[in-house]
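Shown next, in C-alpha coordinates, is the structure this report addresses.
What you see is the complex with one protein chain gone and the rest in place.
Chain IDs A, B and C follow the sequence of writing; residue 1 opens each chain.
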Amino acid sequence: MSGDCSSQPQEEGKGRRMGTDYVDVTEDRLSVEDITERATSPTSGAIGLFVGTTRNNFEGKTVLRLEYEAYMPMAKKKMLETCELVRDKWNVENIVMVHRIGVVPVGEASIVIAVSSPHRKEALEAVHFAIDHVKATVPVWKKEIYGDESSSWKQNKECTWSGSGHP
Amino acid sequence: MSGDCSSQPQEEGKGRRMGTDYVDVTEDRLSVEDITERATSPTSGAIGLFVGTTRNNFEGKTVLRLEYEAYMPMAKKKMLETCELVRDKWNVENIVMVHRIGVVPVGEASIVIAVSSPHRKEALEAVHFAIDHVKATVPVWKKEIYGDESSSWKQNKECTWSGSGHP
Amino acid sequence: SVLFGQVRLLFFAKSREIVGRKEAELEVVRLTTPRDVLQTLLQEYPGLGEISDNIVLSLNEEYLEIDDQQIVLEAGDELAIIPPISGG
Partner (left out) sequence: SVLFGQVRLLFFAKSREIVGRKEAELEVVRLTTPRDVLQTLLQEYPGLGEISDNIVLSLNEEYLEIDDQQIVLEAGDELAIIPPISGG
(Lines give C-alpha, C1' and ligand atoms only; values in the text may rest on other atoms or scores of the structure.)
Protein backbone atom coordinates (compact mmCIF):
# COMPACT_ATOMS: atom_id res chain seq x y z
CA MET A 1 0.00 0.00 0.00
CA SER A 2 3.03 2.26 -0.10
CA GLY A 3 4.07 4.43 -2.97
CA ASP A 4 5.25 7.88 -3.76
CA CYS A 5 4.19 10.63 -6.01
CA SER A 6 6.34 13.52 -7.13
CA SER A 7 5.22 16.38 -9.27
CA GLN A 8 7.39 17.91 -11.94
CA PRO A 9 9.81 20.54 -10.73
CA GLN A 10 8.11 23.92 -10.54
CA GLU A 11 8.96 26.29 -13.33
CA GLU A 12 10.37 29.68 -12.53
CA GLY A 13 7.97 32.54 -13.17
CA LYS A 14 4.65 33.50 -11.60
CA GLY A 15 6.71 34.31 -8.55
CA ARG A 16 7.64 30.67 -8.08
CA ARG A 17 11.08 29.27 -7.43
CA MET A 18 12.38 25.99 -8.63
CA GLY A 19 11.37 23.23 -6.29
CA THR A 20 9.80 19.83 -5.97
CA ASP A 21 6.63 18.54 -4.37
CA TYR A 22 6.91 15.08 -2.88
CA VAL A 23 3.99 13.36 -1.20
CA ASP A 24 3.66 9.82 0.03
CA VAL A 25 1.38 7.58 2.07
CA THR A 26 3.19 4.62 3.54
CA GLU A 27 2.93 1.82 6.08
CA ASP A 28 6.57 2.30 7.00
CA ARG A 29 7.86 4.13 10.04
CA LEU A 30 8.54 7.75 9.10
CA SER A 31 12.09 9.02 9.13
CA VAL A 32 12.22 12.69 10.04
CA GLU A 33 15.86 12.62 8.97
CA ASP A 34 15.11 11.32 5.47
CA ILE A 35 12.22 13.74 5.00
CA THR A 36 14.37 16.67 6.13
CA GLU A 37 17.11 15.52 3.78
CA ARG A 38 14.63 15.41 0.91
CA ALA A 39 13.42 18.94 1.67
CA THR A 40 16.94 20.33 2.02
CA SER A 41 18.15 22.55 -0.78
CA PRO A 42 21.60 24.10 -1.18
CA THR A 43 19.88 27.38 -2.09
CA SER A 44 17.36 27.49 0.77
CA GLY A 45 18.70 27.91 4.28
CA ALA A 46 15.46 27.38 6.21
CA ILE A 47 13.34 24.28 6.68
CA GLY A 48 10.11 24.32 8.65
CA LEU A 49 8.72 20.99 9.80
CA PHE A 50 5.63 19.67 11.46
CA VAL A 51 5.59 16.22 13.04
CA GLY A 52 2.32 14.78 14.26
CA THR A 53 2.73 12.04 16.84
CA THR A 54 0.21 9.68 18.38
CA ARG A 55 -0.83 10.36 21.97
CA ASN A 56 -1.19 7.85 24.76
CA ASN A 57 -4.50 9.10 26.08
CA PHE A 58 -7.80 10.62 25.08
CA GLU A 59 -10.09 12.18 27.66
CA GLY A 60 -8.50 10.12 30.38
CA LYS A 61 -8.66 6.83 28.47
CA THR A 62 -5.45 4.98 27.74
CA VAL A 63 -4.80 4.70 24.02
CA LEU A 64 -3.18 1.36 23.19
CA ARG A 65 -2.54 2.01 19.53
CA LEU A 66 -3.87 3.81 16.48
CA GLU A 67 -4.87 2.52 13.11
CA TYR A 68 -4.86 4.75 10.07
CA GLU A 69 -6.36 4.08 6.70
CA ALA A 70 -6.30 6.18 3.54
CA TYR A 71 -8.09 6.52 0.26
CA MET A 72 -4.64 6.22 -1.22
CA PRO A 73 -4.78 7.89 -4.65
CA MET A 74 -7.15 10.64 -3.53
CA ALA A 75 -5.06 11.28 -0.42
CA LYS A 76 -1.97 11.84 -2.56
CA LYS A 77 -3.96 14.00 -4.95
CA LYS A 78 -5.20 16.20 -2.10
CA MET A 79 -1.71 16.40 -0.64
CA LEU A 80 -0.37 17.60 -3.99
CA GLU A 81 -3.20 20.14 -4.17
CA THR A 82 -2.10 21.38 -0.75
CA CYS A 83 1.41 21.80 -2.16
CA GLU A 84 -0.01 23.88 -5.00
CA LEU A 85 -1.89 26.14 -2.59
CA VAL A 86 1.26 26.58 -0.52
CA ARG A 87 3.13 27.69 -3.65
CA ASP A 88 0.36 30.16 -4.46
CA LYS A 89 0.91 31.82 -1.09
CA TRP A 90 4.57 31.50 -0.20
CA ASN A 91 7.94 31.49 -1.90
CA VAL A 92 9.09 28.01 -0.98
CA GLU A 93 11.46 25.55 -2.58
CA ASN A 94 10.80 21.90 -1.73
CA ILE A 95 7.65 20.56 -0.10
CA VAL A 96 7.65 17.06 1.38
CA MET A 97 4.65 15.49 3.11
CA VAL A 98 4.42 11.86 4.14
CA HIS A 99 1.51 10.27 5.99
CA ARG A 100 1.85 6.93 7.70
CA ILE A 101 -1.04 4.45 7.69
CA GLY A 102 -1.69 1.08 9.30
CA VAL A 103 -0.92 0.57 12.96
CA VAL A 104 1.02 3.47 14.44
CA PRO A 105 2.34 2.83 17.96
CA VAL A 106 1.94 5.51 20.60
CA GLY A 107 4.66 8.15 20.41
CA GLU A 108 5.50 7.55 16.76
CA ALA A 109 4.91 9.97 13.92
CA SER A 110 1.76 9.73 11.81
CA ILE A 111 2.67 12.63 9.55
CA VAL A 112 5.71 14.70 8.71
CA ILE A 113 5.60 17.84 6.59
CA ALA A 114 8.79 19.69 5.63
CA VAL A 115 9.09 22.87 3.59
CA SER A 116 12.30 24.60 2.58
CA SER A 117 12.52 28.26 1.68
CA PRO A 118 15.16 30.98 1.53
CA HIS A 119 13.18 32.67 4.33
CA ARG A 120 12.32 30.96 7.58
CA LYS A 121 9.13 32.98 8.01
CA GLU A 122 7.79 31.58 4.76
CA ALA A 123 8.95 28.04 5.53
CA LEU A 124 7.24 28.06 8.92
CA GLU A 125 4.03 29.75 7.78
CA ALA A 126 3.82 27.38 4.83
CA VAL A 127 4.14 24.33 7.09
CA HIS A 128 1.44 25.69 9.37
CA PHE A 129 -0.94 26.23 6.47
CA ALA A 130 -0.06 22.82 5.00
CA ILE A 131 -0.91 20.80 8.10
CA ASP A 132 -4.14 22.76 8.61
CA HIS A 133 -5.14 22.11 5.02
CA VAL A 134 -4.19 18.43 5.13
CA LYS A 135 -6.32 17.96 8.24
CA ALA A 136 -9.28 19.53 6.45
CA THR A 137 -9.03 17.85 3.06
CA VAL A 138 -6.94 14.67 2.85
CA PRO A 139 -9.01 11.46 3.07
CA VAL A 140 -7.23 9.63 5.87
CA TRP A 141 -8.93 8.15 8.92
CA LYS A 142 -7.68 7.41 12.42
CA LYS A 143 -9.13 4.88 14.81
CA GLU A 144 -8.10 4.93 18.44
CA ILE A 145 -8.04 1.61 20.27
CA TYR A 146 -8.34 1.99 24.03
CA GLY A 147 -7.18 -0.07 26.98
CA ASP A 148 -10.57 -1.76 27.31
CA GLU A 149 -10.38 -2.75 23.60
CA SER A 150 -13.15 -0.30 22.73
CA SER A 151 -12.35 1.95 19.81
CA SER A 152 -13.37 5.20 18.19
CA TRP A 153 -13.05 6.72 14.72
CA LYS A 154 -11.73 10.21 15.24
CA GLN A 155 -12.90 13.37 13.47
CA ASN A 156 -10.67 16.35 12.77
CA LYS A 157 -12.26 19.56 13.95
CA GLU A 158 -11.03 21.02 10.63
CA CYS A 159 -13.29 18.58 8.76
CA THR A 160 -16.40 20.51 7.72
CA TRP A 161 -18.68 17.47 7.64
CA SER A 162 -17.77 16.22 11.13
CA GLY A 163 -20.58 15.89 13.61
CA SER A 164 -20.43 18.90 15.92
CA GLY A 165 -19.65 17.99 19.48
CA HIS A 166 -18.02 14.75 18.40
CA PRO A 167 -14.42 14.05 19.39
CA MET B 1 33.74 21.90 23.13
CA SER B 2 30.52 19.94 23.22
CA GLY B 3 28.17 19.65 26.14
CA ASP B 4 24.56 19.83 27.06
CA CYS B 5 22.52 21.72 29.51
CA SER B 6 19.08 20.72 30.68
CA SER B 7 16.92 22.70 33.02
CA GLN B 8 14.77 21.12 35.67
CA PRO B 9 11.37 19.93 34.53
CA GLN B 10 8.88 22.78 34.61
CA GLU B 11 6.46 22.70 37.47
CA GLU B 12 2.75 22.72 36.79
CA GLY B 13 1.04 25.98 37.63
CA LYS B 14 1.34 29.51 36.23
CA GLY B 15 -0.24 28.08 33.11
CA ARG B 16 2.78 25.88 32.46
CA ARG B 17 2.78 22.21 31.63
CA MET B 18 5.35 19.70 32.61
CA GLY B 19 8.19 19.72 30.16
CA THR B 20 11.93 19.92 29.70
CA ASP B 21 14.25 22.46 28.17
CA TYR B 22 17.30 20.98 26.49
CA VAL B 23 19.93 23.12 24.81
CA ASP B 24 23.28 22.16 23.41
CA VAL B 25 26.15 23.55 21.34
CA THR B 26 28.15 20.84 19.66
CA GLU B 27 30.76 20.16 16.99
CA ASP B 28 28.90 17.01 15.96
CA ARG B 29 26.61 16.65 12.98
CA LEU B 30 23.04 17.35 14.10
CA SER B 31 20.53 14.51 14.01
CA VAL B 32 17.05 15.83 13.29
CA GLU B 33 15.78 12.38 14.23
CA ASP B 34 17.39 12.40 17.67
CA ILE B 35 16.26 15.94 18.37
CA THR B 36 12.70 15.13 17.32
CA GLU B 37 12.81 12.04 19.52
CA ARG B 38 13.94 14.14 22.46
CA ALA B 39 11.10 16.60 21.93
CA THR B 40 8.48 13.89 21.53
CA SER B 41 6.06 13.45 24.39
CA PRO B 42 3.34 10.83 24.75
CA THR B 43 0.98 13.59 25.89
CA SER B 44 1.74 16.11 23.13
CA GLY B 45 0.72 15.23 19.59
CA ALA B 46 2.37 18.13 17.76
CA ILE B 47 6.03 18.94 17.21
CA GLY B 48 7.13 22.05 15.35
CA LEU B 49 10.69 22.16 14.08
CA PHE B 50 13.04 24.61 12.47
CA VAL B 51 16.17 23.43 10.71
CA GLY B 52 18.70 26.00 9.52
CA THR B 53 20.98 24.71 6.78
CA THR B 54 24.05 26.24 5.21
CA ARG B 55 23.69 27.64 1.70
CA ASN B 56 26.05 27.19 -1.20
CA ASN B 57 26.07 30.78 -2.35
CA PHE B 58 25.94 34.36 -1.16
CA GLU B 59 25.27 37.20 -3.58
CA GLY B 60 26.49 35.10 -6.46
CA LYS B 61 29.65 33.92 -4.71
CA THR B 62 30.18 30.21 -4.18
CA VAL B 63 30.34 29.31 -0.51
CA LEU B 64 32.84 26.52 0.09
CA ARG B 65 32.12 25.98 3.77
CA LEU B 66 31.08 27.73 6.94
CA GLU B 67 32.78 28.01 10.27
CA TYR B 68 30.82 28.68 13.42
CA GLU B 69 32.14 29.65 16.80
CA ALA B 70 30.27 30.22 20.05
CA TYR B 71 30.76 31.86 23.41
CA MET B 72 29.79 28.48 24.77
CA PRO B 73 28.43 29.07 28.29
CA MET B 74 26.71 32.33 27.37
CA ALA B 75 25.23 30.79 24.23
CA LYS B 76 23.63 28.03 26.30
CA LYS B 77 22.45 30.56 28.87
CA LYS B 78 20.79 32.67 26.18
CA MET B 79 19.24 29.58 24.61
CA LEU B 80 17.74 28.62 27.99
CA GLU B 81 16.47 32.18 28.39
CA THR B 82 14.78 31.79 25.01
CA CYS B 83 13.12 28.63 26.32
CA GLU B 84 11.84 30.57 29.31
CA LEU B 85 10.36 33.28 27.09
CA VAL B 86 8.69 30.62 24.94
CA ARG B 87 7.07 29.15 28.05
CA ASP B 88 5.84 32.58 29.08
CA LYS B 89 3.98 32.90 25.80
CA TRP B 90 2.89 29.41 24.75
CA ASN B 91 1.69 26.21 26.32
CA VAL B 92 4.44 23.88 25.20
CA GLU B 93 5.88 20.69 26.57
CA ASN B 94 9.48 19.98 25.56
CA ILE B 95 11.85 22.49 23.97
CA VAL B 96 15.03 21.26 22.31
CA MET B 97 17.55 23.52 20.62
CA VAL B 98 20.96 22.44 19.39
CA HIS B 99 23.46 24.62 17.57
CA ARG B 100 26.37 23.15 15.66
CA ILE B 101 29.75 24.90 15.64
CA GLY B 102 33.05 24.33 13.89
CA VAL B 103 33.10 23.60 10.18
CA VAL B 104 29.61 22.97 8.80
CA PRO B 105 29.60 21.68 5.21
CA VAL B 106 27.16 23.20 2.73
CA GLY B 107 23.70 21.64 2.95
CA GLU B 108 24.10 20.46 6.55
CA ALA B 109 22.17 21.78 9.53
CA SER B 110 23.67 24.50 11.73
CA ILE B 111 20.72 24.63 14.11
CA VAL B 112 17.69 22.54 14.94
CA ILE B 113 14.90 23.71 17.24
CA ALA B 114 12.02 21.39 18.17
CA VAL B 115 9.03 22.21 20.37
CA SER B 116 6.26 19.82 21.34
CA SER B 117 2.81 20.93 22.43
CA PRO B 118 -0.68 19.49 22.64
CA HIS B 119 -1.60 22.10 19.99
CA ARG B 120 0.19 22.43 16.70
CA LYS B 121 -0.49 26.16 16.48
CA GLU B 122 1.42 26.71 19.69
CA ALA B 123 4.24 24.36 18.70
CA LEU B 124 4.75 26.13 15.37
CA GLU B 125 4.43 29.68 16.71
CA ALA B 126 6.81 28.84 19.54
CA VAL B 127 9.42 27.52 17.12
CA HIS B 128 9.10 30.65 15.01
CA PHE B 129 9.59 32.88 18.02
CA ALA B 130 12.48 30.74 19.27
CA ILE B 131 14.56 30.92 16.10
CA ASP B 132 13.94 34.68 15.80
CA HIS B 133 15.04 35.19 19.39
CA VAL B 134 18.07 32.94 19.04
CA LYS B 135 19.22 34.89 15.99
CA ALA B 136 18.93 38.13 17.96
CA THR B 137 20.52 37.10 21.24
CA VAL B 138 22.68 33.96 21.22
CA PRO B 139 26.42 34.69 20.89
CA VAL B 140 27.34 32.49 17.94
CA TRP B 141 29.24 33.66 14.88
CA LYS B 142 29.32 32.40 11.32
CA LYS B 143 32.12 32.92 8.83
CA GLU B 144 31.57 32.17 5.17
CA ILE B 145 34.54 30.96 3.18
CA TYR B 146 34.18 31.57 -0.54
CA GLY B 147 35.54 29.89 -3.65
CA ASP B 148 38.39 32.42 -3.94
CA GLU B 149 39.34 31.67 -0.30
CA SER B 150 38.14 35.11 0.79
CA SER B 151 35.86 35.06 3.80
CA SER B 152 33.32 37.14 5.63
CA TRP B 153 31.91 37.25 9.15
CA LYS B 154 28.16 37.35 8.78
CA GLN B 155 25.74 39.52 10.74
CA ASN B 156 22.17 38.55 11.53
CA LYS B 157 19.75 41.27 10.57
CA GLU B 158 18.05 40.54 13.92
CA CYS B 159 21.22 41.61 15.75
CA THR B 160 20.66 45.15 16.98
CA TRP B 161 24.32 46.12 16.95
CA SER B 162 25.01 44.99 13.38
CA GLY B 163 26.27 47.60 10.99
CA SER B 164 23.39 48.75 8.81
CA GLY B 165 23.80 47.85 5.19
CA HIS B 166 26.22 45.07 6.06
CA PRO B 167 25.45 41.50 4.97
CA SER C 1 -33.68 8.68 -15.52
CA VAL C 2 -32.82 5.28 -16.88
CA LEU C 3 -30.38 2.97 -15.11
CA PHE C 4 -27.40 2.79 -17.36
CA GLY C 5 -24.68 0.90 -15.56
CA GLN C 6 -22.51 0.41 -12.57
CA VAL C 7 -20.11 2.60 -10.69
CA ARG C 8 -17.50 1.30 -8.32
CA LEU C 9 -18.20 2.03 -4.66
CA LEU C 10 -15.45 2.45 -2.08
CA PHE C 11 -16.13 2.38 1.66
CA PHE C 12 -13.71 3.72 4.24
CA ALA C 13 -13.37 3.81 8.01
CA LYS C 14 -16.72 3.59 9.82
CA SER C 15 -18.69 3.21 6.58
CA ARG C 16 -16.49 0.22 5.71
CA GLU C 17 -17.15 -1.31 9.10
CA ILE C 18 -20.92 -0.75 8.82
CA VAL C 19 -21.16 -2.19 5.32
CA GLY C 20 -18.67 -4.93 6.07
CA ARG C 21 -16.76 -4.55 2.84
CA LYS C 22 -14.32 -2.22 1.15
CA GLU C 23 -15.79 -2.19 -2.33
CA ALA C 24 -19.05 -2.82 -4.16
CA GLU C 25 -20.86 -1.95 -7.37
CA LEU C 26 -23.88 0.32 -7.56
CA GLU C 27 -26.46 0.66 -10.30
CA VAL C 28 -26.91 4.33 -11.03
CA VAL C 29 -28.51 6.72 -13.47
CA ARG C 30 -26.38 8.85 -15.71
CA LEU C 31 -27.77 12.27 -14.79
CA THR C 32 -28.25 12.60 -11.08
CA THR C 33 -27.36 14.65 -8.00
CA PRO C 34 -25.16 13.85 -5.02
CA ARG C 35 -28.25 13.83 -2.81
CA ASP C 36 -29.97 11.25 -5.02
CA VAL C 37 -26.86 9.11 -5.09
CA LEU C 38 -26.76 9.22 -1.31
CA GLN C 39 -30.44 8.18 -1.17
CA THR C 40 -29.73 5.23 -3.47
CA LEU C 41 -26.81 4.26 -1.27
CA LEU C 42 -28.93 4.40 1.87
CA GLN C 43 -31.56 2.17 0.27
CA GLU C 44 -28.87 -0.32 -0.65
CA TYR C 45 -27.02 -0.03 2.68
CA PRO C 46 -29.53 1.05 5.36
CA GLY C 47 -26.87 0.72 8.04
CA LEU C 48 -25.23 3.85 6.65
CA GLY C 49 -28.23 5.84 7.92
CA GLU C 50 -26.48 6.04 11.27
CA ILE C 51 -23.73 8.25 9.78
CA SER C 52 -25.50 9.76 6.78
CA ASP C 53 -25.44 13.28 8.22
CA ASN C 54 -21.67 13.11 8.45
CA ILE C 55 -20.50 11.66 5.19
CA VAL C 56 -19.58 13.24 1.93
CA LEU C 57 -19.10 11.55 -1.41
CA SER C 58 -16.22 11.74 -3.81
CA LEU C 59 -16.41 11.05 -7.52
CA ASN C 60 -13.18 10.01 -9.21
CA GLU C 61 -11.14 11.39 -6.30
CA GLU C 62 -12.91 14.75 -6.10
CA TYR C 63 -15.26 15.75 -3.33
CA LEU C 64 -18.89 16.29 -4.35
CA GLU C 65 -20.91 19.10 -2.85
CA ILE C 66 -24.08 17.50 -1.50
CA ASP C 67 -26.14 20.43 -2.85
CA ASP C 68 -24.76 20.25 -6.39
CA GLN C 69 -27.62 20.42 -8.89
CA GLN C 70 -26.38 17.83 -11.33
CA ILE C 71 -23.60 15.36 -11.83
CA VAL C 72 -22.95 13.03 -14.74
CA LEU C 73 -21.91 9.48 -13.94
CA GLU C 74 -20.10 7.20 -16.37
CA ALA C 75 -19.83 3.44 -16.12
CA GLY C 76 -16.72 2.57 -14.16
CA ASP C 77 -16.65 5.83 -12.23
CA GLU C 78 -15.24 5.57 -8.72
CA LEU C 79 -17.61 6.77 -6.04
CA ALA C 80 -16.29 6.84 -2.45
CA ILE C 81 -18.08 7.22 0.85
CA ILE C 82 -16.03 9.59 2.97
CA PRO C 83 -16.78 9.71 6.71
CA PRO C 84 -15.29 12.63 8.65
CA ILE C 85 -11.54 12.59 8.06
CA SER C 86 -9.01 12.39 10.85
CA GLY C 87 -5.60 12.34 9.23
CA GLY C 88 -2.57 14.35 10.21
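Some points to look at:
Assume a contact is a pair of C-beta atoms (placed from the backbone, for glycine too) under 8 Å apart; a residue touches a chain by one contact, two chains touch by 3 or more.
On a predicted model such as this, the values are computed, not experimentally measured, just so you know.
In the entire assembly, the chain absent from the figure touches the shown chains B. Touch with the hidden chain on the side of chain B covers residues 52, 68-71, 73-75, 77, 99, 110-111, 131, 134-143, 153-156, 159, 161-163, 166.
Definition applied: only the chains that are shown with their structure count from here on.
Comparing each chain's Cα centroid with the centroid of every protein Cα atom identifies chain A as the most central. Computed from the mean C-alpha positions, the centre of chain A lies at a distance of 23 Å from the centre of chain B. Chain B and chain C, compared by their mean Cα positions, are separated by 49 Å.
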